[in-house]
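Let me give you the structure first, and then I'll get to my questions.
Just one protein chain is left out here, and the rest sit where they should.
What follows is chain A.
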Amino acid sequence: MKSFKPWKMLVLVMSMLLVITACGNQGSKDGAAPNSQGAGNKTNANSSTPPDPLGKYPEMVTVTEVLGYNPPEDSRTPQGITPEQNKYLEDLKEMLNIEIKYKWTVPQSQFEQKFSLAMASGDLPDIMELNMKDFEKLKKQGILGDLTEAYNDYASPALKKYMESDGGFAMSTFTSDGKLLAIPAFEDPFLSTQLLWIRKDWLDNLKLPVPTTMEELDKVALAFVNDDPDQNGKNDTYGISLQKTLFFWGFDLRGFFNGYNAYPSVGDNQTAWIKGDGDQLVPGLIQPEMKTALGKLQEWYKNGILDKEFALKDENKAVEDLTAGKVGISYGEWWYPNWPLNLNVDKDPKAEWIALQIPGLDGPGKSLVPKLRSNKLFVVNKSMKNPEAAIKMINFYIEMGYKKYKEDKGAEKGYVYNWFNPRIYNPADIETIYTEVNKALEANQEEITIDDENYTSVARVFDATKDYLAGNTEKASKGINWGQYYSRAAKDGGWGVTRTIKESGAYVNNEFYTLPTATQVEKGPQLDKLMQESFTKIIMGAPLDEFDKFVASWKSLGGDQITQEVNDWYSKEAVK
């Protein structure tokens, strides 16, 4: 112990501490840098020049975002590309001198969790994509920046045209105390119409007619289970595709319930609100029609039309089954051919899918259509120094639709459009594509002639359609071309059938279109759990009377209160 030099030890400890703390400082400096950089150049950008929707900042502006991403839709996209490498970001930097920094990026399935965590810690980016519920929360906490001025000064004519295309209905929903707090990415509500997708080649194999009523669908589905529709000699098919979330964005049963005149949900697990007797809204989730429909599902589960283990499956598993040709019927929207049906078409050349208006009790049924389709809102953080940058970025995305940008800006070059935020579509995008492509087809044109910001989206579908009809698979596989054509342009395809439904009025409106009420926010998850648990159990064989118990619990656990709140809103504020 004599040779022990305490001060040496002390120096060692202190120096180690120093290293540790120095590292910590380093980290926070890095994190803070982009903000201070962004702050500096706002003034000189604004004061000297008049607002230009696509004006380039003299100095680089850095904005932060977070991203939940799905794999690129287009299979021509380079393998292994990351959101940071998206070519749109490069162009954005070049054109507007705006740089996007992602605080984090996660696969879409983890986004909700990760974003909740970010909200809890208050670590939010400059520009955010929100759903209605999160919008309400952040609004209440006063974290949303005012976009009124930025929008008025900087919105491009195209953006203004889109926003006013519904008479300002969507925008007014997100304005509070005269302040515009979000740019809603609203779309034609009929895009949410559920159709029935069915394998025509299987129907032909079994010599069955196209089903128009529930009774017929029942027969077809049973035949798809038992009669070897793919004629491979194996008992390896089941009837209707389903995964564990009963009301979802696809591979679910909304359309099935609609066929029984039951309108439980628009797909977010919250109930849909339909007109009851008199001037009241009633929750579709607890109407007696639901019980009949659940009874049918129970029967379907028993005789194998539904997968025995649907309650363990997520959407990826459901897609696997569709792709592998294990199932030939699915309820879904107009975009199905675009994904995942195209995968099945590519895998099995014999596969032929058709779209049908949903079967109902006697003849085709009425699908549920929301009043407002806007699940995505773009907002800015109050602390953001350049809120107009968000508007400019939207302008940028719309601008990229012009013909002059189309040259080598395809997916194969690394342009992944669905990773770019904030992005606003033409609310009538699909309708424009449908009419323009069909016009060009009838006139036997070789190229699309329109010249506005819709060019790219119309041309993309037109080219794919041409290729598909000519059997040309040089640029893309048959499935991809067919997907583009059959979802958007074909008269008997996704949007074609949806249009006829719209015209013939074969739909029921979800009348509730505003932000969730206070009780919905508070009790929603609990009611959701109750519903999911009860319905799954009933389908898997619990007594049907469980439904009555469910209704009673739903009401007492907050359902009645929500009904009250919804009707208060409906009688005072709703546009009827």
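Note that contacts are C-beta pairs under 8 Å (C-beta built on N, C-alpha and C of every residue); 3 or more make two chains touch, one makes a residue touch a chain; residues count from 1.
Basically, contacts and distances are computed from a predicted model.
Its record in UniProt calls the unshown chain "Sugar ABC transporter permease", which is the match among "Formate hydrogenlyase subunit 7", "Sugar ABC transporter permease", "Response regulator" or "Ascorbate-specific PTS system EIIA component". If you put the hidden chain back, the residue from A:Asn70, A:Gln85, A:Ser109 or A:Gln141 that touches it is A:Gln141. Among the residues A:Asn70, A:Gln85, A:Ser116 or A:Asn232, only A:Ser116 touches the chain that is left out of the figure.
The residue from A:Asp177, A:Asp277 or A:Glu309 that touches the chain not shown here is A:Glu309.
Within the full complex, the residue among A:Asn131, A:Asn226, A:Thr432 or A:Thr536 touching the omitted chain is A:Thr536. Within chain A, the residues in touch with the undisplayed chain are 6, 9-10, 13, 17, 112-113, 116-117, 119-122, 137, 140-143, 244, 308-309, 311-312, 521-522, 524-526, 529, 532-533, 536-537, 540, 553, 557.
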